[in-house]
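Only a single protein chain was left out; the remaining protein chains are all shown in position.
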Amino acid sequence: MSSMQTVSHGSVFFSLVNRDIKLAWSQGGGSLLAIGFFFIAVSLFPFGIGPEPQVLARIAPGVIWVVALLSSVVSLDRLYQADYEDGSLDDLALSPLGMLGVATAKVLAHWFSTTLPLALAAPALGILLNLPDNAYGPLVASLLIGTPALSLIGSVGAALTVAVRRGGVLMFLLILPLYVPTLIFGVGAVDAAVTMTDPLPHLALLGATTLIAFVVGLFASVAALNLAME
Amino acid sequence: MSSMQTVSHGSVFFSLVNRDIKLAWSQGGGSLLAIGFFFIAVSLFPFGIGPEPQVLARIAPGVIWVVALLSSVVSLDRLYQADYEDGSLDDLALSPLGMLGVATAKVLAHWFSTTLPLALAAPALGILLNLPDNAYGPLVASLLIGTPALSLIGSVGAALTVAVRRGGVLMFLLILPLYVPTLIFGVGAVDAAVTMTDPLPHLALLGATTLIAFVVGLFASVAALNLAME
Amino acid sequence: MFDGLGFQAKSGDFVSLTGKNGSGKSTFLRVLAGFIPASEGAMGFSVDGESATGVARDSFLMVGHMNGLKPAFSLRQNLQLFSRLMTGRHIDDDSLLEAACTFGLAALLDESVQYFSSGQRHRSALTRFCLVPRQIWLMDEPTVGLDAENRQALAGLIQRHIACGGIVIAATHDPMGVSGQTLNMDVFRPTGNPSVDEDWL
Amino acid sequence: MFDGLGFQAKSGDFVSLTGKNGSGKSTFLRVLAGFIPASEGAMGFSVDGESATGVARDSFLMVGHMNGLKPAFSLRQNLQLFSRLMTGRHIDDDSLLEAACTFGLAALLDESVQYFSSGQRHRSALTRFCLVPRQIWLMDEPTVGLDAENRQALAGLIQRHIACGGIVIAATHDPMGVSGQTLNMDVFRPTGNPSVDEDWL
Partner (left out) sequence: MHRFANPAQFNRLADVVLPWAIGLTVLLSVAGLYYALFSSPPDYQQGESVRVMYVHVPAAWMGMFVYMVMAAASFTALVWRHPLALLAGKAAAPIGAIFTALALITGMLWGKPMWGTYWVWDGRLTSVLVQFFLYLGYMALWQAMEDEEKAGRAASILALVGVVNIPIIKFSVDWWSTLHQPASVMRLDGPTIDGAMLVPLFLMAAAYQAYFVVVFLWRMKLEINNRKLSVMRQASLQNTETQMEVAG
């Protein structure tokens, strides 16, 4: 009956990560569908813009990055809200992890189940948009380095809007401006490759953005979550 | 005590429209936020693609139309779900309107409160993206004629996913392909104006799409809603 | 689904549905309201001699596990809205106040429903029965979360309705304090195996 | 908020919170769990002599109006998950079956929670108290929607817990069938106007 038994925090942490990944891939599966959104939204652009290969090639890195942003936000929408609405956020608050652990686990799970697949799916869209051959490497590299920032920043927005019904769209407003630096450095790296200059400085800046997002994002998320639970 | 008192269906209908518009503009306000999404997402493109005026002008009609699609879907997400979750869809089913009336009223309210403002806000974004002067008229005209189709087709997706948790992203997958004809004719009209040809045939096709969407969309929505309530 | 289930209700009847959790009370109420289609033969429910599937949808008023309130609106707005959506008529302030008094909500009329406690929400949902005159009331666990005082108010409300010729069908685990028929859903559970029939389609 | 509210609970106590709808029972439970910060002075709750705010969060186990179940998972998965998230340990099948039997859910273990009736869901949520050993149980209206049999099971569970030195605090409108202190929240409601104090900011 004593609560003083030692608990393995690592095991709790990974149970939560594991749960969230399973939920993301289960019924209604957030992950597969975010990738679906990514594909469909990117393929709408040629309809809108017309089929000329040079124009498409010119805008390809920008469009892929912008749509990656949008689809990551779309799937972030319910990052905390689902747990808040069904009461499991209350349970998690009483778990040995503490809110910081909870937020970290959930962001990790989101990145792994949703944003990472986006990065890996991007080359396929490059073909659709006629991306030059030498740009594929930097595209994937920039997405791999930059996407954790998307999950982390998005987590702040998701936590802030958790108590608001129809938070989804409000979140876009809060989040998208904060995504701008990631977007600029990410596209910068790909464009550098296209124009045959060195993408490394851009990637380094991108990495720095992700690190900052890591620290600021997690703490801001925790503060916002504690607020929502009151 | 008798239920045989005559009821004014029109009055019930407009009460529902009125309620939905009020809700869309209230707390968490779907409408303002869809417009916000529209603005922010469009303004991400110059960051992603670079500021060259000719490139922006070339892609402006397409980008504006595609993002209008995306933001309308984003706000459609909870068209029926909110009512389903809080139980008021059950109430509406017992109202004198019947499901067809309910769906019609809700789609009308959505169009008026959310998609119509997008059409009206589009010229401001045209300026951001350097849209040629003679394209503003066709842009607004095409959005005015095409946006009802967005609400109508979106309504089918919203009704189909009403009983699905995290339906939001699934909806994208179902809806966006069906938006393609609207998008093609809509952009076609604007592009025609840009290239100094006649936009009218495109607008006529757009109108036809909207009419088909009207019939198919409403009936499919009702079928899907009845299914969700079982 | 409900093998052999059948009962008659006529004006002035109170029927309480009882039974274990999962015995199908909520489902049965939704079948009655017409949300779930029932195969005619399987169910012998009739109202005033008419088969239930023949009863017009707008004879029913239902309150289920969810309460159908919009948190963004005040209680007054919620009630006005409900009345307009169900009857098409605007309800005047006096009738509204009277209705709100039934479950002691008069003081909360201009508060936003968002901040209501669970019991206050549930009472707000029950208030609909005082707003819209319909013959058949379907209630799913109406006593949940009510304090003693309001349970009495509920019993009084039901009694007045059946005295005026209404019909009330309520699924409940608590005694309702109203006398009437009791339909125990446990009895109607499919006994034995559901047959794995070659003709199962 | 809760002017003058104070009570002591020690090992083996059962406290039932009663009071009208909106008297603050749910809010008080959330204050105890540490979700809502309370100004120390205003509340004199103490556990085993220690002030409540000093009690570690992981002494508590709570069930509120929502049930924290994931509809996509089966009941078994939900219970396993809850145990792992709260203790970090995997629960073996025998203990799981035993826990599920408390509220008669053994037959439903491999069903998806999505299709449970309201009572079945609520019982699934209550099963958590059999899974994770913690000292202080906070329950918000635990009898809601339970049939008679399961209300008895609940009373038995609570009795066993307090017999082993646990503490149970339950907000309820129904008699719980367990003897202990009763705390009537109506008494503590701020009487008169909340004072608008110059020192307030």
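In order of appearance the chains are A, B, C and D, and numbering begins at 1 in each one.
By definition in this document, a residue touches a chain if its C-beta (ideal position, glycine included) is under 8 Å from a C-beta of that chain, and two chains touch if they have at least 3 such contacts.
Quick caveat: nothing in here was measured; it's all calculated off a predicted structure.
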{"item": "From B:15, B:115 or B:161, residue that would touch the chain that is not displayed", "value": "B:161"}
{"item": "From B:99, B:173 or B:194, residue that would touch the chain that is not displayed", "value": "B:173"}
{"item": "Where the missing chain touches chain A, by residue", "value": "27-29, 32-33, 36, 40, 43, 46-47, 50-51, 53, 127-128, 130"}
{"item": "Footprint left on chain B by the chain that the document does not show", "value": "156, 160-161, 163-164, 167, 170, 173-174, 176-178, 180-181, 184, 212, 216, 220, 223-224, 227-228, 230"}
{"item": "In chain D, positions touching the absent partner", "value": "106-107, 111-112, 114-115"}
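Everything below uses one rule, namely that only the chains that are shown with their structure count from here on.
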{"item": "Distance in touch steps, counted as few as possible, from chain A out to chain C", "value": "2"}
{"item": "Computed distance of Cα centres, chain B from chain A, in Å", "value": "26"}
{"item": "Centre-to-centre distance between chain D and chain C (centres being mean Cα positions), rounded to whole Å", "value": "29"}
{"item": "Length of the line joining the C-alpha centres of chain A and chain D, rounded to whole Å", "value": "36"}
{"item": "Sites on chain C at which at least two other chains make contact", "value": "65, 72"}
{"item": "Multi-chain contact residues (two or more partners), chain A", "value": "27-28, 165"}
{"item": "Pairwise touch network: line, ring, star, complete, or other", "value": "ring"}
{"item": "In the complex, chain D residues that touch chain A", "value": "30, 33-37, 56-62, 64-70, 72-73, 81-82, 84-89, 133-135, 164-166"}
{"item": "Residue numbers on chain B that touch chain C, as the complex places them", "value": "1-3, 5, 7-12, 15-16, 19, 22-23, 26-28, 85-88, 90-98, 229-230"}
{"item": "Touching residues on chain C, where the partner in the complex is chain D", "value": "19-22, 24-26, 65, 116-120, 123, 141, 144-150, 173-174"}
